[in-house]
Every structure is written in C-alpha cells, then in structure tokens.
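Structure below; questions to follow.
The complex is shown incomplete by one protein chain, all other protein chains being positioned as in the whole.
The letters A and B name the chains in turn, as written, and every chain counts its residues from 1.
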Amino acid sequence: MALITEVAFHAHMRKRKIRGYVFYALCLTAVALGLVMLAALLYNVLSEGLSRLSWDFITNFPSRFPERAGIHAAILGSIYVVSIAGLVAFSLGVGAAIYLEEYAQKGTFASFIQLNIANLAGVPSIVYGILGLEIFVRIMELGKSVIAGGLTLALLVLPIVIIASQEAIRAVPPSLKEGGFALGATKWQVVRRLVLPYAFPGILTGAILAVSRAVGETAPLIVMGALTFVPFAPDGPMSRFTVLPIQIFNWVSRPQEGFHVAAAAGIIVLLVVLLTMNAFAVFLRHKFQKGTQW
Amino acid sequence: MVTTEKNLIIETKNVSVFYGDTPAVSGISLGIEREKITALIGPSGCGKTTLLRSFNRMNDLIPIARTSGEILFEGHNIYAENVDPTEIRYRIGMVFQRPNPFPKSIYDNIAFGPRINGFSGNMDELVEKSLIGAALWDEVKDRLRTSGLELSGGQQQRLCIARTLAVEPTVILMDEPCSALDPIATLAIEELMRDLSKQYSIVIVTHNMQQAARVSDYTAFITQDERRIGELVEYDDTRQIFTNPTDERTEAYITGRFG
Partner (left out) sequence: MSQIDGGRIKFGSGSDGVSYMDQDKQVLGRFQRMFGLRWKRNLTEAFIKYGLFLCAILSIFTTAGIIAVLLFEAIQFFQEVSIFEFLGSTKWTPLFSSKHFGIWPLVTGTLLTSIGAMLVALPLGLLSAIYLSEYAPRRVRATLKPILEVLAGIPTVVYGYFALLFVTPILRSISDNIMVFNGLSAAIVMGIMILPMVSSLSEDAMQAVPRSLREGAYALGATQLEVATKIVVPAALSGIVAAFILSMSRAIGETMIVAIAAGQNPNFTFNPFVPIETMTAYIVQVSMGDTPTGTIEFKTIFTVGLSLFVMTLIMNLLSQYFVKRFREVYE
C-alpha cells in the first residue's frame, strides 16, 4: 500500500499550493508596505516643503517669522561639525582597523576589543551626547563648541569606520601581502603600499556611510549642548553652533504651520545631501571595483 | 542498447540542458530501467550531474537553466506544461554529493518529507522503517532526538538516504553520493545501494569507475565534445562497457587514458 494515497496527496497538494500563494502575497504586501511608507514620507515632505525652497532659504539665518527663516547657520554648523567628525573618525578608525587586522595577535585581548567595538556600535547615540557633554564640554573645557560637537560625533561613528575598514582589509588576498613580504618589505610598507590601496574603496565607502550617519544625528548634539536658535555663522572651532537636523527639530516642535513648512524644506535639503553622499559611495565602490583587478 | 527493452521507468528523448544560451548537455536519449542501478560516468564537468538533475526538475531551481526535449517518467513527460515539479520531486528522490542533513533532530530529518506531503499514519514506525532501510537504525535508535549534524559523514549520508526513503519515491537519484566519504563509509553506501535496488530504481552519477563497475547494472558514458558540450557516447550493460566497449572514447576513459 502506498504511503500516501494519490487522492490524499493531491487534495493535500491543493491546500499547500493555496497556502503558498497566500504566503507569497503576504510577503509582497510587506515589501510593498515598506515602499509605500517611503513614498508617503517623500511625497509628504516634497509637497509641503518644495515651494518653500529658495536661495534665500539657504542663505537666511533663523527668524521669528517662519517665512523669513533660513538654514544658513545650520548648514555651516553641520559642515564644520561633520568635517571634524569625519576627519577624526577616519584617521583613528582606519588606524584601529589596521592594528586589529594586521598587527594584533589573535587572542583574548583582540577579541575583547572586537566585542567592545561591536557593543559601541550598539550604544544609543544619545549616550554619546552625555559622554561628549562630560568629557569634551566640561572636563576638557572645550565648551559647547564646534570642536566638542565634532569630537562627540567622531566617537559615535568611529565603530562604523572601524568595522567597515576591517572588512575591507580582511578582503585583501593574502597572496598580495605574501608577495610584498617576499620582496623584503616591512609590515608597514606592505600595509601602506599594498593593503591600503587595495582596501581603499571599501574603507572610503565605510567612511562615507559614517559621515552620512553623522550628518543626520540630532540627539547627541542636543544633549552635548548645541544651540537651537543661532543667528550667526560659526567662525572657528570654538564657536557655538547648531546643525541642520536640530534646526529641523526646532521647527517641527513649534506650533505655527509656517515653521512646519520650513522644516519640510530643511528635510529636503538634508535628504538631498544624504542621497548625494550615498550615490557617491555607490559610484566609488563601483568604479574602484572595476579598477582594482590585480 | 538497453533502450530496446520494455521495462523503463525513465526515458529521455533528445534532452538538452542550457545554462543561458550555452548547452551543458545536448541530445541525450536513454532509458532507465526499473529496479536496477544505472550509473552515469564521465570526466568531471561533462554534464552528468546536470543531466541527473534534469530527471527530477532540480534544474528548475537555477534561474538561468532551461531544458529541451522530453523526459518520460512512467510514460508521462515531466516537462509538460501542466506538470508540477514539486510532485515530480516527491516521486523521484535525490541524494546529494555532500551529505546535507537539515539542522534538525535525526527524527525530524526523516519526518520532514512525509509531514509536508500529508502523511497521516504512524510516524514513529515510518521513521524506524526508513532508518532500517538505510542501514542506520542500529547506530542511532537510542538518539533519535539528537541533531543530524552530530553524526559522522557516512552516517549523515545514510540519514539523507533514509530521509529520501521516507517519502517512498519510485526512483532515487544519487549525485556522487560517496565523493565526500572515506572508503569504509563508501563501502557501506554501496552495499546499501545494492539492497535498495530490489525496490527502487536508482540512477547514480559517479566519477569513480570502480564504483560504477561494482554497483551498477547499466552504465552510460558521457563526455564533452569539442565544443565542450556533454554528449552520450555509449550506454550498455555495465559488464559490456567495462570489458568490451564499442566506442574508442569509452575505452580510453575506462582504461584511464583521459578524464
């Protein structure tokens, strides 16, 4: 006697087929919902804010009158803070990644550092704000300045840079390094002349992702003490400042409709900047992937 | 040639399998006899695994793969439009090159197939029967709840055979089932195959000619032509192929002059 009768098998198969279609429809719906939300968000922001965008909006300082308010100070503040954060995180992060991948002995200490970095990547960003407030603003007496903000964000994005760089360095074929050592090069020469150029696209992609994370961060800078209303351009590393996301936050929190429109316009600027950076990262990765055929 | 005989379970007619536009095997026509062991041999990369996977429509899972020609299973073309590949795979089981037990208990590895296919009888009995059928019962009967991954390689492969037996297929396809195993485990699987051939039709792909000679009733020799497309060179009784091949390429291969 057959294990499963023909009739039973086919009846069961019909049910399985239907279940399969239902499940497939569910999966498609889930994906579609995510896309619809993204579309709704973009549509909402564009329909609210696009008409508000103008050159004046970019060059004006904030104002009590929503129609005159602009993002000049916020844009400059973001550029200052993010440049500092990017430079510091990039140099320290790549250094740490080189150490962990090329120099550190595999063992308890290295895996402890590794675990620590993974955990740092998961620490809520607002906690970095508290750290920055205490260490940079109060103990190091940098004040609530551009440099303190930049260093705070640098610590925040450091794990991203380290992890991305480590992955890029790990992808370097061992044969390449062995070739270098066989020619009598020292470790550092191998790292600098062979490993880093090869890993560079990956490292750069990670760095751009880290910077775009820094561009969008709000909470740590609020906690660290960035201002919300800044009618002046930052004039140096010790200047007080605001950044674009904080400006948007400020406008969203106000009751007047006009400020909500300004917030939407600010969001458009922020998203354009971020999308450009992401596109650049994709472009770089693509270009270098083609170029680095060893 | 075997194709003249009547009792065929699978019959391929001018079968070609393409990856994209490139054919991997082309124009294969052969018949697989019921309750016998048929071996497909040939140099690596000749397309014998591709051909084997076309017998239960496993190639459907590769997006770029396409099959032309007809493969008759019990007289029906399995590539006809209204045929459900899932049902074909239920009737034509497969054992793979590397043992691939599911990361589940030994029991659940066996029970998976019957469960999804709607088996409503006594599962404990079926599991026991399948494990006995795969000559694994005595080794695992006290630890059916432990993970299938904890078994040795040879045991894992027998677990995969037991898993296949549990849905009682008509044909079992084996894709180099011993290539990842040591000689002792290989011997155990070969013995098992001889046993199984009393109830099941078995097609085995192997690059090990001694294995083909030891276990199979019929042997098909496949090789690549000058365009690197797999073609069927010779198909006959295993004894005939290994003692008195008609094609010089077969002779060259079995005497070890190439491949």
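One rule holds in what follows: contacts are C-beta pairs under 8 Å (C-beta built on N, C-alpha and C of every residue); 3 or more make two chains touch, one makes a residue touch a chain.
Remember, it's a predicted structure, so these values are computed and weren't measured experimentally.
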Message: Given the contact rule set out at the top, which of the displayed chains would the hidden chain touch in the full complex?
response: A, B
- line: From A:Ile84, A:Leu142 or A:Leu155, the answer for touching the chain not displayed is A:Leu155
Contacting the left-out chain in the complete assembly, out of A:Ser145, A:Thr218 or A:Thr242: A:Thr218
Task: Have a look at A:Ile58, A:Ala118, A:Ala171 or A:Val272 and name the one touching the chain we're not showing.
output: A:Ala118
Field: Identified contact with the non-displayed chain, of B:Ala39, B:Met58 or B:Ile78
entry: B:Met58
Task: Spell out the interface residues on subunit B facing the chain that's missing from view.
output: 56, 58, 61, 63, 86-87, 89-91, 93-94, 96, 98, 100-104, 112-113, 116-117, 149, 160, 163-164, 167
- line: Note that subunit A touches the chain not displayed via residues 16-17, 19-20, 23-24, 26-31, 33-35, 37-38, 40-41, 44-45, 48, 91-96, 98-100, 103-104, 113, 115-120, 122-131, 133-135, 138, 155, 158-159, 162, 186-188, 212-213, 215-219, 222-223, 225, 228, 245, 248-249, 252-253, 260, 263-264, 267, 270-271, 274-275, 278, 282
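The working rule: only the chains that are shown with their structure count from here on.
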Statement: Between subunit A and subunit B, the Cα-mean centres are separated in Å by 51
- request: Would you tell me which residues of subunit A are touching subunit B in their complex?
  value: 2-4, 8-9, 11-13, 16
- prompt: Residues of subunit B touching subunit A in their complex?
  reply: 84, 86-87, 90, 114, 116-121, 126, 167-168
